[in-house]
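Have a look at the structure below before the remarks.
Only a single protein chain was left out; the remaining protein chains are all shown in position.
Moving on, here comes subunit A:
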Amino acid sequence: MAETKEKSLSDEKPKPRVRPIVRLGIFLISHSFHVSVVCCTAGVLALFLLPVLAKNTYISENALMPGSASPMLSNQHVSDGNRLVKDLTNPNSKSSETGIESHKIIAQYMLDLGAEVSFHKFHPQMNQFHPLHFFSSPDSGKIQENYSCSSYGINTVGIIRAPHGDGKEAIVLVTPYNALKSGFGEALSLGIAYSVFSLLTQVTWLAKDIIWLVADSQYGEYAAVAAWLREYQTPKFSSLSTPNAEMCPDVNNLFELKGHSISGSKFSNSFRRAGTMASALVLKVRDQNEQFEDTISIYAEASNGQMPNLDLINVVNYLAVHRQGLRVNVEKLWSLLNSSWLKSLGEIFESLAKVAKSLYPKWKFGIPATEYVEGTATLASSLYYQALGVPTGPHGAFRDYQVDAITLEISPKFSLDKVWRNDILLRGGRLIEGVIRSVNNLLEKFHQSFFLYLLTSPSKFVSVGVYMIAFAFLIAPLPMVAASLYVDANSSSNCSKGDSSTPSAITDTDEHSIAIRSWRWLNSAKLVFIVHLWGAIVSLLPYFISQIPDCSPTTSFMIWVLLSILSLLTLNSVLASPLACAKATQEKEWALVKSVTISSVFIGLGLMSVINFATAEIGALLMVPMCLLAQPLKLDVRAGTLRSFCRMICNLVLGHIAFPPAALFLLKGMLDGFGNANVGDFWMWVESLWAWNSATYLFIVEVTYIFSHG
């Protein structure tokens, strides 16, 4: 709407009496250069201010009541867990090649506790990216035809039915476990889960079913969890379409053994389900650790920059810090921690805060410089992982089904002492127990707290309302500059018309020029559309290339480059023929093209900020200066002044900086895209492509202008 006003007033001649808001609009448009510089600087500055503006987290859902009950996990349960760890690490259990033995042991342990147990067999699914998947619902997993018996994984699933529950809800506990080459850490995580599980079979307060999923991580943790979830959420009704893993003798063997040894028990061959999932915890124990404290790392980023509800992180953080005395960590960009410029920036902010405080004692917004540096490092990694869109752990699979999940990685100070082992089992177990008990109290889904936030430390966050300000500052110049360019282009044509036409000669040519005037942008819109179309084609090409069998990444990359150039040429010849007519007026036209381009970039960035804020922010940081500086090179060369020369250099540099990342990104995408990228990964690629396309097309627009003027 602001744009409307701006445009409206500048289309009309300035009258003696204008309303203040109109005058403001005129002012903004006429000074768009200064305003955009100020806005961009403010945007970048606000981004750096975010760690200062971060608020302390608080538990927003009252029903959670973390830590209000004293933990019930006793040494008895810990010794149970210890027993499982011993059995699993026992070399005898690893005799079998497929690691079935250890799964049997786990299943046996679960059965002994009185849980319902089932095995879930899955085939590691190469997650293929489908170009049209964006429109369909997330659960439309494709069933592949060619399964082989050689590669399959087995998830062991144990379910405790809640004594007070109605079986409509469940909490999931996931422990990734690779039976073939399991480290001690994995066995320990199983031990912790088992001790909690054994406690939960006895407690009376349980209102939600507990599902313990031992995910077979030999094909990757994410794939196993995703396969189980797909099966859980999309039941298959026809027996024909089920993957025929049952045909494989090995698996049947497993079932027979089980059925034989424990007949009439709660073991079942079919897939077992509990209720809808309230939340999920993924538990891991790291094998080696350099730290001197028991720390626990929280990984929360799911696919596409989605985050679990902040309350879940709050509960874990609260229980770990205040009840179990563990140190809580979230991912940081370690390289930033030692950067001196960041430290000096932090000191500047600190001293500024001191000055402010001395002026007015109630202003307390400063944080110490070291804290600022840490906060920035955390924020940067938070932004980075959200922008990347690749989930940081198996919890990412849950978020696709709207289940809040996080991964907890316990990294104990390492020693082989038995006391130490019991201690970590007890504390880890109590932490898990506390979280489960809190979630168990929930009456509805997690909905109270934030979904859109950035963490600056485990107990500090920046909410959407704050970080959007930085982004808004950053992209505010775009519509303004677009409007001013548009107005300039229109008014210049008006002027020329006014010169040429004498009052008596109101002829048809005059009419015609009027007719063109307000729709003249259509030509430039067509150009921009063609470039966008090309970008879309280029971004869809990898899918088709990946269908070609036996292709090394380099050759497929070459094919990709060739095909994209080819498609550009065809598009140009098929669609762009009208452009040739417009060539004569192109000198003036570029302003319109730039205006249309900038508005489309604005739309794109706005859209992206809704989908994935971090990508939009990083994209905006790169693209906004480029959009604002873009200028046909020929004009600059012709002008020959120092200023235009500088601008030309800036253009070239920015154009190259922004373009190679696309190429680099995609090269990387191709390299691991053919290996084991997941849907989230590819989604990200498409999305980053959508963002990058606009960068590329700007570049290309520039290039076309170089050509057309040269």
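Here is the rule we use: a contact is a pair of C-beta atoms (placed from the backbone, for glycine too) under 8 Å apart; a residue touches a chain by one contact, two chains touch by 3 or more; residues count from 1.
As a convention for this text, contacts and distances are computed from a predicted model.
Asks: Identify the UniProt protein name of the omitted chain, choosing among "GPI transamidase subunit PIG-U", "Interferon omega-1-like", "Beta-hexosaminidase subunit alpha" or "TATA-box binding protein associated factor, RNA polymerase I subunit C".
Replies: Matching "GPI transamidase subunit PIG-U", "Interferon omega-1-like", "Beta-hexosaminidase subunit alpha" or "TATA-box binding protein associated factor, RNA polymerase I subunit C" to the record, the invisible chain is "GPI transamidase subunit PIG-U".
Asks: Would you mind spotting which of A:Tyr152, A:Tyr385 or A:Trp521 touches the chain that isn't drawn?
Replies: Residue touching the chain left out of view: A:Trp521.
Asks: Among A:Phe48, A:Phe184, A:Phe271 or A:Phe451, choose the residue that contacts the chain missing from this document, as touch is defined above.
Replies: Reading the full complex, the residue touching the unseen chain is A:Phe451.
Asks: To test your reading of the contact rule: which positions on subunit A touch the chain that is missing from view?
Replies: Those residues of subunit A that touch the unshown chain are 1, 3-4, 7-8, 11, 130, 132-133, 135-138, 306, 402, 445, 451-452, 486, 503, 506, 508, 511-512, 514-519, 521, 525, 595-596, 599-600, 602-603, 606-607, 610-611.
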